[in-house]
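Here the complex is missing one protein chain, while the rest keep their positions.
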Amino acid sequence: MSTLEKLARQIFDSQPFSGHLGASLESVGTDSAEIALTITDELTQQHGFAHGGVLSYLADNSMAFAGGLALGGDVLMSEFKINFVRPAVGGRVVARARTTAVSRRQAVCQSKVFAVSDDGGETLCAVAQGTVVAASTEK
Amino acid sequence: MSTLEKLARQIFDSQPFSGHLGASLESVGTDSAEIALTITDELTQQHGFAHGGVLSYLADNSMAFAGGLALGGDVLMSEFKINFVRPAVGGRVVARARTTAVSRRQAVCQSKVFAVSDDGGETLCAVAQGTVVAASTEK
Amino acid sequence: MSTLEKLARQIFDSQPFSGHLGASLESVGTDSAEIALTITDELTQQHGFAHGGVLSYLADNSMAFAGGLALGGDVLMSEFKINFVRPAVGGRVVARARTTAVSRRQAVCQSKVFAVSDDGGETLCAVAQGTVVAASTEK
Partner (left out) sequence: MSTLEKLARQIFDSQPFSGHLGASLESVGTDSAEIALTITDELTQQHGFAHGGVLSYLADNSMAFAGGLALGGDVLMSEFKINFVRPAVGGRVVARARTTAVSRRQAVCQSKVFAVSDDGGETLCAVAQGTVVAASTEK
């Protein structure tokens, strides 16, 4: 495991909210990250779909890790935008983020959130784009 | 309590994710809503601030209710954008959303998320804008 | 005219694109700005409405000036989001931007774009939110 991957896993493991949602950091690359969770009842909204806040968490956090890996350290999300394109029903949900543009102190990232059915079929549920900034950056 | 407020409270109470985060629907208006929660340890990220996913939930859900009240029924979030402007530290966080433009089937809403200190002082932590669509709308 | 207003007007006058669209900086405040233009035929799309690119210019530039005034110098837009809520038909269009949150190096701004009819009535056409950063900021 690379030093950066170790740092990413340490940071992920020190996020109580990720634990509270049952999320796991599935994989990381040099400028990408994948986070997944199982849609338990407590993560749903009034129609039994994953709540938009859950998909937002996945998009936000996957981009934060993709950008952090590209920038090489701890980061903050500055902003993001998410489009919900289909309800996430049952099973598992996975967010895959990658860095689209990186400079010294910020990375623009994109994430796609998929519902994964029991047979492994994937359905795109949400698409996001956002800005990650180095944590040491004074705003 | 108006019929619409009753409907809003029924929908909110039937969102398991809102309960999982300890959120409450503080108040509703004809085209506005306020949702709050206490930042317990399990809602934080690696620095002890409220996780961006928590602020995103608050922005998303407060806009969904503001737009639902304006549209007069059950709704879905189509998309939203959020800017994180300051970390939300300790205490309580409240999101206040209002409808900025409404047509027959969609409402554009804005939400501001504030950290509330023990003495009641409020600090703006996030600003969001998004689109709410009537749930019966076929996409 | 304050020093900052003078700087704002100098910058606006040195934007060839603003001149190309016939835009004018109507007014500025300590953290706000208003930019307007007349919808000539060349600014329209296929249905005779102001093109989305024109409303985007107005939102983008009004937020850049609002943020620049709040930050006290030359700035760049980092990103923005815009919702088109009604077509802008005929007459004049005005964008009013204000700063919602400001720190040392960045400002989050919001802008509303209105169509103004001949009798002065205003119709909200677009709503935007974005991030302005100080131009000297290395990214």
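Each chain carries a letter (A, B and C) given by its place in the written order, and its residues are counted from 1.
The working rule: contacts are C-beta pairs under 8 Å (C-beta built on N, C-alpha and C of every residue); 3 or more make two chains touch, one makes a residue touch a chain.
What you are looking at is a predicted structure, and each value in this text was computed from that prediction instead of being measured.
Which listed residue (C:Ser32, C:Asn83 or C:Thr99) would be found touching the missing chain in the intact complex?
Per the contact definition at the top, the residue touching the missing chain is C:Asn83.
Under the stated touch rule, tell me which residues of chain A contact the chain that is not displayed.
On the chain A side, contact with the omitted chain comes from 81, 83, 85-86, 100-101, 103, 108, 110, 112, 124, 127-129, 131.
What does the interface between chain C and the hidden chain look like in terms of residue numbers?
11, 14-21, 41-46, 51-54, 56-58, 60-61, 64, 74, 76-84
Counting contacts across the full complex, list the positions on chain B that touch the omitted chain.
The list for chain B reads 78-79, 81, 103-106, 131, 138-139.
Simple rule for what comes next: only the chains that are shown with their structure count from here on.
Given which chains touch which, is the overall layout a line, a ring, a star, complete, or other?
complete
How big is the rotation relating chain A to chain B when the fit is done on Cα atoms? Please round to the nearest 5 degrees.
180
Go ahead and note the Å separation of the Cα centroids belonging to chain A and chain C.
Whole-Å distance between the two chain centres: 33.
Return the distance between the CA-based centres of chain A and chain B, expressed in whole Å.
So the centroids are 20 Å from each other.
Centroid from C-alpha atoms only, then distance chain B to chain C, rounded to Å. What do you get?
The answer is 28 Å.
Out of chain A, which residues touch more than one other chain, so two or more?
Correct list: 78-79, 81.
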